[in-house]
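Only one protein chain is missing; all other protein chains are in place.
The letters A, B and C name the chains in turn, as written, and every chain counts its residues from 1.
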Amino acid sequence: MGVFTDRNKLVTMEKAASMINDGDIVAVGGGLCMREPIALLRELMRQGRRDLHLVGTAHGFDVDFACGGGIVGAVQETHVSFEQDFGLAPNYRRACETGQVKIRENCCNTIIMQLRASEFGIPFVPVRSIKGSDEIKLHPEFKPMIDPFTGKKIVLVPALVPDVAIIHAQKADIHGNLKIMPPYVADVLFIRASKKVIVTAEEIIPEKEMIEEGPTIPYYETTAVVEAPFGAHPTSCYPYYAYDREHISEYIKSAGESAEAFKERYLNKYVYGVKSPEEYLEKIGGKAKRDRLASWKESQERWMELFSYE
Amino acid sequence: MGVFTDRNKLVTMEKAASMINDGDIVAVGGGLCMREPIALLRELMRQGRRDLHLVGTAHGFDVDFACGGGIVGAVQETHVSFEQDFGLAPNYRRACETGQVKIRENCCNTIIMQLRASEFGIPFVPVRSIKGSDEIKLHPEFKPMIDPFTGKKIVLVPALVPDVAIIHAQKADIHGNLKIMPPYVADVLFIRASKKVIVTAEEIIPEKEMIEEGPTIPYYETTAVVEAPFGAHPTSCYPYYAYDREHISEYIKSAGESAEAFKERYLNKYVYGVKSPEEYLEKIGGKAKRDRLASWKESQERWMELFSYE
Amino acid sequence: MSERFEIGIDELFVVNVARTIKDKTTVFHGVSSPIPMVAMYFAKLTHAKDMVYFGGVSSAVDPNPPFLPPTTNDWVMIQGRTAMVTVDKIFDLAQRGELDRSFFSGAQIDKYGNQNVSMIGTPEKCKIKFPGGAGGCNLSGDCVNYTIWTTRHRAQRKGDRKFFTFVNKCDFVTNVGHVTPYGRREELDLVGNGPDWVVTELGVFDFDEKTRSMRLRYLYPDTTVSDVIDNTEFELIVHPDVRVMEMPSRAEVEVIRRIDPLGVRKLEYPERELSRRFTI
Partner (left out) sequence: MSERFEIGIDELFVVNVARTIKDKTTVFHGVSSPIPMVAMYFAKLTHAKDMVYFGGVSSAVDPNPPFLPPTTNDWVMIQGRTAMVTVDKIFDLAQRGELDRSFFSGAQIDKYGNQNVSMIGTPEKCKIKFPGGAGGCNLSGDCVNYTIWTTRHRAQRKGDRKFFTFVNKCDFVTNVGHVTPYGRREELDLVGNGPDWVVTELGVFDFDEKTRSMRLRYLYPDTTVSDVIDNTEFELIVHPDVRVMEMPSRAEVEVIRRIDPLGVRKLEYPERELSRRFTI
């Protein structure tokens, strides 16, 4: 939602992060370990943002990292983990168990329907299936009712309107047209349901080229655009790079140990101490790392290797 | 809705038409004078189908033709005309004014929301804007209520579930994957909201080729597929052909005169007396007509000529 | 450029409609709308370059068609576009209160701007069936504002009876104005603010804030206040400062002729109106 007609929406990462306020409801794009706007999360940490209320479906690195970086006040995702790849999300767990983060766990279809209500400009939608689950306890805002058409039990769930969606796209132009490659997960829905849409993009391409490709999202739906190559690292942003299993493994080691270890060994190294994207790239392994993560397309064997690497 | 896993869904036009029953709620694809499944409507007339309940948004040739051909019992479209191109829809008007057809006029967003409810598997959705309009009189099934979240007035509209969607696509494969080129109008929604989906296609292409192009609609959403070149004529099916203004002009002349004139001069000539697609093509002007309607792509001038021709 | 230059009512009318469009707004025209179609494209190329231009049911964003066709749902209308959306997304935008303007008309229009595009008579016993409102019923409730246009303001005499387009009461309200048969907009919790401009072949109108009734603001060079009053069944409010509308520039008119070589802007008029010419 929201309509943005500026011809030039290109801003710096600092400026983009400054458009997100303490306490905002934030829909974080991508999912699990794919195409998450991690560079923007790092900048939010450097700016000391606080108390963000994250919403979304099944996520992993982004939410765990944001919890570990201290910028989160509530989590309304449906699942947060590194799957059986690396297991439970250590920072998220700790934040929930210490009470640092409020647990507002939700379920995928419920949250999709709530975002659709926002996209459609309607106050609520009925959902058939929440009934029977204790998840309803986490959402006193839901209203059970008898469907006046069928006489059956149904639950009304209100529109969920994120203050901002933060999305990492493959391509953008300065007018704000976006090319996102599937799987979209919930990105398109986030964009249409949120009041503001801040996009980091692997590449900024000329508008003419974008129009020839056919934008996934038209310009008027986006608020600001940041050029951010490697902006999803260590999650994947195909076709540019696969996820960085080596880096995530290092992440998990410190995060799994303690909040202090995570701050000292991870945040200080990769977030607070880092002045530029170039410096970040250097720290994570420079050109060799970049080449290795792009090697997935060379052969099935090279691609498989990226999933074995620790 | 509905899941269809048959590997070979290719059927004859006769068989496809026989899958539609008297009294069915039918969503007719395309819109106004574009990509409407006219060949299938002709076959339904030959088979003497009766009392169809048509639903959709802004339509023209299809609905008027179906009313003139006597197969319609109710019309729940939002608009039926030939726009300022040829003006009012003579057969539709006559059918409404004689009481042959029940007027169930609806509004675009309302019907879209009702179809979405069907697609989403929910019994109803709230709509903000019907209030104040007499259209609500045509729909005693709508239920005004106070939104329990905001305290504001809202109208609940029930899911609208067509028995069948009939769609003319550019391309299909025998498994039922479809390639539809934009504008889709409401076709994708019709397909997902209807119990059965019957598709006529300009071309049947190999499944491999379809998969390379990327289907607009995956196979399991379609029930049956008919090969029907020129199947949308006299409406357009770009890039194959523009609409046939000359033919529509002839149509309007007889339809505008009287039901009898329409039967004698149009239906007998183009519907009842026609044994095959080849014969139909011959009657409408053969290869010369086909070439002319395809000439839009040669130049702007040729394209403009097709809109001047009467 | 200082030479005298002749323009038609069709061109002046298009400009009047286009003037209701502001830059940096979202605008949509529906079906059976050749004049709004030309007016929107004209506005996008002149004073509203950053307008978000939804080219009708075809639902291309910012199309750049080589010419304008007589039907709104043709491939012509998706040429040169920036992006495609599906038409339901435009209705979503409206329902969220983010569609700034659309354009509606009616066979009957009352002083509050309610319009009948549906029928004379009742659904059970329909005397005349009009095409139907398409998206108008919802959008007239949802759009931030909308423009009413008609080229048939002039009442028609049939025998000794006079038939008005601008009537005391619509037989059926399809699209909603400021005060509906069911109450005022704010009583109905509608999202939009209703019609703010009415353009006809006799004049340009807005709505009086207090009474919410149509009010004459501008005349054509060849129409008078009494022309307008005589052709309006309801009691029309006349603004104390009624003026003759400003003429477009020659350059503006040339844009219209260039984008509309087929003259679809002329399709809506009774034959005799098209002989009205103005010199600028």
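We adopt the following convention: a contact is a pair of C-beta atoms (placed from the backbone, for glycine too) under 8 Å apart; a residue touches a chain by one contact, two chains touch by 3 or more.
Since the structure is predicted, the reported quantities are computational estimates derived from the model, not experimental observations.
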{"item": "Contact list for the unshown chain, restricted to visible chains", "value": "A, B"}
{"item": "Chain not shown: contacting residue from A:Cys108, A:Ile204 or A:Leu281", "value": "A:Cys108"}
{"item": "Hidden-chain contact residue, picked from the options B:Met1, B:Met181 or B:Ile204", "value": "B:Met1"}
{"item": "Hidden-chain contact residue, picked from the options A:Thr57, A:Asn177 or A:Thr200", "value": "A:Thr57"}
{"item": "Hidden partner chain, residues of chain B it touches", "value": "1-3, 5, 7, 119-122, 177, 192, 211, 214-215, 217-220"}
{"item": "Residues belonging to chain A that touch the chain removed from view", "value": "31-34, 57-58, 60, 77-85, 88-89, 92-93, 96-97, 99, 102-103, 105, 107-110, 112, 116, 127-135, 137-138, 152-154, 182-186, 188-189, 236, 238-239, 242-243, 296, 300, 303-304, 307-308"}
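Please note the rule applied: only the chains that are shown with their structure count from here on.
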{"item": "Pairwise touch network: line, ring, star, complete, or other", "value": "complete"}
{"item": "Farthest chain relative to chain A (centres taken as mean CA coordinates)", "value": "C"}
{"item": "Separation of chain A from chain C, taking each centre as the mean of its C-alpha atoms, in whole Å", "value": "44"}
{"item": "Between chain B and chain C, centroid-to-centroid distance (C-alpha), Å", "value": "28"}
{"item": "Multi-partner residues of chain C (each touching 2 or more other chains)", "value": "84, 94-95, 142, 191"}
{"item": "Residues within chain A bordering two or more other chains", "value": "120-122"}
